[in-house]
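Shown here: the complex without one of its protein chains, the others still in place.
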Amino acid sequence: MSGAMLDREKIIEVKDLSVDFRVKGGNFRAVDKVNFHIYKGETFGLVGESGSGKTTIGRAIVRINEASGGEILFKGRRIDGRIPPELDREVVQKIQMIFQDPMASLNERAKIDYIVSEGLYNIRGFSSEEERLALVRKALLEVGLLPEFASRFPHEFSGGQRQRIGIARALIMSPEFIIADEPISALDVSIRAQVLNLLAQIQRTKGLSLMFIAHDLSVVRFITDRIAVIHLGKIVELGDTEEIFSRPLHPYTRSLLQAVPLPDPRREKGKKSIPYDPSCHDYGTEGPAWTEALPGHFALGNGAEIEAWTGRYGAAPMPKQK
Amino acid sequence: MARYVLKRCLQSLATLFIVVSVVFLLMRLLPLEGYFGDGYDKLSPEQRTAALQRMGLLDPWYVQLGNFYVRLSRGDLGTSIIYRRDVPVTEIIAPRIPYSMYFGVFATLLALALGLTLGVFMARRKGQALDKAGTAYIVLINAMPSAVYLLFIQLYGTSLFSLPILFDKYRPNSWILPAISLSLGGIAGYAMWIRRYMVDELNKDYIKLAKAKGLPEKLIMVRHVMRNAFVPMAQYLPAAILSTIAGSIYIESLYSIPGMGGLLVDVIQRQDNPMVQALVLIFSSVGIVGLFLGDVLMAVFDPRIKLVKGEGAR
Amino acid sequence: PKSEDYYSVYAGELTTLNYLVVAAENEHSVIANVVDGLVEYDKYGVLVPSLATEWSNSADGKTWTFTLRKGVKWVDNKGKVYAEVKAQDWVDAAKYLFDKKNASLTAKIAYDVVKNAKAYFDGTLTDFSQVGVKALDKYTVQYTLEKPVPYFLSMLTYVCFLPVNGKFLAAAGSRFGTDNKTILYNGAYILETFEPQVGRTMVRNDKYWDKEQVYIKRLIFKYNKEATTLGPELFLRGEISSVYVPSALIDSWMKDPAKKAVVRPAETSSYTYFYAFNFNPTFDAQYEPDNWKVVVNNKNFRESIFHALDRRAAMITAEPYAPERRLQNTITPRNFVNASGKDFVDMADLAKYSKTDSFNKALALDFKAKAKAELAGKATFPVKIMMPYNAGSTDWTNRAQVVEQQLENLLGKDYVDVIPVSFPATGFLGATRRKGNYAIQECNWGPDYADPETYTDPFITGSNYNWPEKAEGYAQANGKPVYENMVAAAKAEVVNIAKRYELFAKAEAYFIGEAFVIPYAIGGGGFQASKLEPFSYPFAPFGMSYLKYKGQTVMQKPLATEAYNKMKEAWDAEREEALKKSKF
Amino acid sequence: MSLAKAEKILEANDLVIKFGLRGQTLTAIRGASLDVFEGETLAIVGESGSGKSVLTKSFIGMLDRNGWVDSGSIIFEGRDLAAFRDEKQWLAIRGKKISMVFQDPMTSLNPLKTVGAQIAEVYALHRGYGPKEAAAAAVEILGRVGIPDAGKRHKQYPHEFSGGMRQRVVIAIAMACAPRILICDEPTTALDVTIQAQILDLIRSLQAEFGFTTIYITHDLGVVANVADRVAVMYAGKIVECGTAEEVYYDPRHPYTWALLSSLPQLGIKGKPLFSIKGTPPSLFKEIEGDAFAPRNPYALKLDFVREPPRFQVSPTHWAATWLLDPRAPKVEPPEIIGQLRDCGKSEAACADLGGGRAGR
Partner (left out) sequence: MSGKTRIEAIDPGLFEFAGFDENASEQIGYSDYSYWGSTVKVFLKNRVAFVLLVILGALLLFTFVQPLLPGQRSPTKINIDPATSVQMRNRAPDATYWFGTNSIGQDLWARIWSGTRTSLLIGLIVGFFEMIVGIVYGALWGYVRKLDRVLTEIYNVLNNIPTTIILLLMAYILRPGFRTMIIAMCVTGWLGLARFVRNQIVIIRDREYNLASRCLGTPTRRVIAKNLLPYLVSVIMLQTALSIPGTMGGGVFLTYIGLGLPVSIPSLGNLVNEGRLIMMSPELRYQLIFPTIVLSIITISFYVLGNAFADASDPRNHV
């Protein structure tokens, strides 16, 4: 599997990305030298607790947040910093974002019609009004909404429907890469399922690449192929989804995993949460490094740690490369 | 913090510099005749030149501006050229500040006390008679020409309560009406804003928690809502107070209060440049300091705000 | 006589007390009471000794020598004696006055007559001893003039001939006269307190040489910017002793018997008001200045307006009661000067105008017809008449409308189109008259000294009133217009005063006859409620004598109109006597 | 704990709660009945808008201004809370006897007052403590809810606390007067999973310590499994199923409960669509005929559209309101996924895979 992956086309590459925010005393580093890539057609999960920098990474890719270090490549071309207008237009079209809060991410004073076709106006993605209307229809139908909704206002919709409108707005641009930033955490269970299904289905049928941001591992497991776990602006672990679930290495990942509540009263009752305590690391003598601990499974830790973590699963760590 | 203050100060100084310079140049655009008032016709051209020379108005503008700043750097605001010829500007302005200040502070306090009380009660009894009456008052104050009702207040107020018409610093009862008149607008303004902010605040989630705690409504109002509603007002308060200190043109002239009100308009019309410059300097500084204090006050009341971010909400 | 204290409100604060520089009435109203000059007027307008006890004029009329009163003291605002008034004080004052640096606004009046003063002012002469002011000894002042000036004595009551203590002046430096502590007093009153924008108090000067003639002990002035609005109310509440009743209120006061009982006419002044035809139109093209130039040079056109203007209708806007009291048919007002018992306005041809109202419907229409005929093809009708008014004055604003409608109704809208244009109070004259930015405008002029010459100034080349020298067809052989030659002739007559006046009257009559201006009114007037006794202060139709409180009393009750009129009659009669007896 | 012996602490009977809205009347609670037993943790689940919050808010008299209890009763300590008309009456209940923790810790605290002061306020109010005593008590309770360094941090402002810590503060406020009932209205929805787990632990341990009764509101059945002794499932203003946690998870009877459980991503199979409830809840403005869930229910009977189902008792502690339980109804097997859960309840091995969408390998 990992062999096949090597030749897969990378749609997004993030190299040593750092994002700083200017705050009181000086700079606050929200994202710290993050590395990962996303293959064409895969769903990539980004998990981590609130404030760990997930959104910031996503926004850096869509260029709402400025990268203060490192680079972001889209299909091999650098898209951070100043870019030529043609590329800009392409990126605007090809990379789309779905937002967390379906209540806040739709313009309440615009009709669905406008909201959905807003991107089209910007890239002049239609030649006639009829074509635009047809595209809107199609997009609405794709996300399971009735075309006549186009003439209504957002507040007439339920959360799930609104989130689907947000998805339609992204889809109409025929993007190649979608960043979904916690698209379901503001929704209740039943609607959550609708949206998850929709995303999974779209990703599959259109062969899109998807970056799925969440803090709930159970959701991420359902939808993603690979996962990166991020903690305080640093990616601490990255690998295939099932690999991470079956052999979590970093203690933070493990704490995240066990925190997922199970719909099983008997087992849940006995459960005790194990919070992640960063002081469990001993980086006094050797600092952590980004290591491929197991094939295709990276973790942030020093040599001793990696050995201990992998040893737990009876596997030997990957030999050091480079 | 210190860096922020320094930065803000520098920024303010830059603004001040631009304002003062622009005003300086604008004043120079006014026709030279204006410096002679009605005496113009009786003067010979030689006399006019002599007078202009004396006022330093015959130099090129940049020399004049340069001179102004050189003198300013020495703390010298110059002497009045027309308004009160040869009297140092500071000497003219200084004695007036206290009057406007006393009235300003008193009226502001009165306005705050009455306005806030009214607003709080209006918010508590939203939609009820008191709220409606308060709204009517606010509307009336805003809608009626103040020049009319202020004069009525003066005439009937003084005869009804047998108060003196003119202000006399030695007669305490002559302070009453002007201070009240001065606060009328403020009362309406503060009542309106505090009411609006309180209604906003009442819709917030933490009120729910306070209620769930079992706090009676009165305590919620007093301990939570009022204070929080005051915060957005805090930002504008210093500027508002400072601007009342700058004096009210009309009220001061009605009651003969020797304050700052109308002084600026007066000296601009008479083209007394040094006076204009000094007043603009004072008023702009006051305005800019008001903005700054507003931010500081906000930060004092609202622990979330630290005076750090580059762009404060101005 | 016994007198109460005097209370008053005022709206304009003093700009300075430096009497050697200021020229405005506002400041003079204080200065006149605190500093005395060489001579003064009595209550009938007769020159009497003041600080000079006697004086003489040289045979050539150019040198005046004054002997000073002894023991007159300069005191400070506490009444403490500073020095004695001596001859050198006049020399020091002149030195200050003629120093260009000090930018005195009254210097011109003095350097126009005093020998070498102009040269000294301009800097061409540096030796002050050559200037015609000298202290011959401690008590003798001598003025030498450029040429004989028959009215020189009357000039001496003006600020530019007041004395100053040189030592004090030097010590005060640029602070001289900036407040009540930086001047010295030798007049009837001392400015005891002076708080700008609050008020001022004048108290009787105990060291005054003529203090028996000063009856009001204290004059208390309070500042109020809205004095015109509040004054009447303050008077009714008994807080002030006198107030001017604005024209807007006069109706209602007259209707209320209680109020009517306290109202009386206010004195008129010697300011002269006239409507000027502009011969140098520079106004905006939209008002057709070229067309105006054509019509204004047509005498018939001017006459048609001259006779069409209903001055009474216009005056009602300012003086709704007894408008006639202020109307005047000449430029120089009646009662200004007289010679051998004959008032100036009754001399020569001027008598023809002074007795008849210029407003004459039939004549106006007559001239209109003539003008139309003459101007046919040369000018377009209706003629646009751009008439500026001062938006700061309600009366003027009203008057502009009245005049517009009155002229248009009488002459027909096909003939004239009067266009009132509003201008701000600040810089009003600069924007209008002085620039020639008008067609017809209401103008005024105040006299500087007691001679009809003073009223010719606005119409002489170099002035900026209405440029009559540009009128077509009036140039004479010497290139000067007729009027100016007539004035020059009058000015040259310095010995025979009656003759001189006669000549001036002729010139003025000519000027009016050619309809260069439409005489309109005298200043002052209106109504006031006042406890001040009228006709008891030093009277003069010019300068600042009439601003003095010396000799006046504050009565228990204000005078009503009738009582006032009676007093006026009596005064008029007494004055005639007094003038006859006067030796100057 | 044995529920049979437990005392009823609160009892809502046929509660109908209405709101006036845009001139119309909205019936948010349509005859809900609920018993709460002393010392238990009762979870109320249901999707958004089902009326969970409204129901519990009515227990402390905090309905929004436009709402009122139309009929029914709420019996607590022998008094009918539904009959309270005066705010003053509530003051004896609110905070003192029944406390509430709200969903969003970010906005539930007054941003301008120190955390300590906000807690101390409760002590001063309900216990009559003096300022010093109250402050000390606040520090203590802060420590109890697991705020490190409580002695110092009580002087800080809410914004200086993280979301999880703020929620602890809110819980501390609710706990301050040792209430008999603690209502937690979605206390962890806004928090991320790790913190959610900590908060759940905290509530549980506090409950063990203080022995209060908890009513827990959530729409996340995973969370419910963690905390609840009993579960009430709510739909469109009605309780549709109620039983012990185990009964509801392992043997759910109402199709709505099935649907809720099925849509858990933990139960989803990778590559296949997750089960989801179609459509939207009914408009509460209209009179609802029959079973409110019927239009979205694939198992709906024709009867469901005309007749409201009564309660069918499944066990002494378990009932459901669905016609499917009527003996005359066709037998329906719950969906397969639900079956898995049941198996899970029986053996550990069967649910080794739970905890995330399993790979469809």
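Should a chain be cited, it is by its letter among A, B, C and D, assigned in written order, with residues numbered from 1 in that chain.
The working rule: contacts are C-beta pairs under 8 Å (C-beta built on N, C-alpha and C of every residue); 3 or more make two chains touch, one makes a residue touch a chain.
None of these values were measured; they are calculated from a predicted model.
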item	value
Left-out chain, listing which of the shown chains it touches	A, B, C, D
Omitted-chain contact residue, chosen from A:G70, A:G166 or A:P248	A:G166
Residue among C:P246, C:P382 or C:G524 that touches the chain left out of view	C:P246
From B:V22, B:V70, B:A113 or B:A133, residue that would touch the chain that is not displayed	B:V22
Touch list for chain A against the chain that is not drawn	59, 62, 64, 88-89, 92-93, 96-97, 99-101, 104-110, 114, 118-119, 121-123, 144-146, 149, 152-153, 155-158, 161, 166, 169, 173
Residues of chain B in contact with the chain not shown	14-16, 18-19, 22-23, 26-27, 29-31, 139-140, 142-145, 147-148, 151-152, 155, 264-265, 268-269, 276, 280, 283-284, 287-288, 311, 313-314
Chain D residues that touch the omitted chain in the full complex	21-22, 33, 35, 66, 242, 278-280, 282-283, 285, 294-307, 310-313, 319, 323, 326-330
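Assume only the chains that are shown with their structure count from here on.
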item	value
Interface with more contacting C-beta pairs, comparing B-D to A-D	A-D
Inter-chain centre distance, chain B versus chain D - centres from mean C-alpha coordinates, in Å	55
Centre-of-Cα separation between chain D and chain A, whole angstrom	31
Cα-centroid distance, chain A relative to chain B, in whole angstrom	53
Numbers and ranges of chain A residues touching at least 2 other chains	none
Overlap residues in chain B, where contacts from two or more other chains coincide	none
Chain D - residues contacting chain A, complex	47-48, 162-163, 191-198, 200-201, 219-226, 228, 245-246, 249, 259-261, 263-268, 270, 273-278, 280, 341, 344-345, 348, 351, 354-359
Chain A residues touching chain D - in the complex, by the definition given at the top	49-51, 158-161, 188-194, 196-197, 200-201, 215-223, 241-242, 245, 255-269, 271-273, 275-276
Partner chain C, residues of chain B touching it in the complex	30-31, 33-34, 36-44, 46-47, 50-51, 53-55, 79, 82-87, 92, 95-96, 151, 154-155, 159, 165-166, 169, 252-256, 258, 262, 269-270
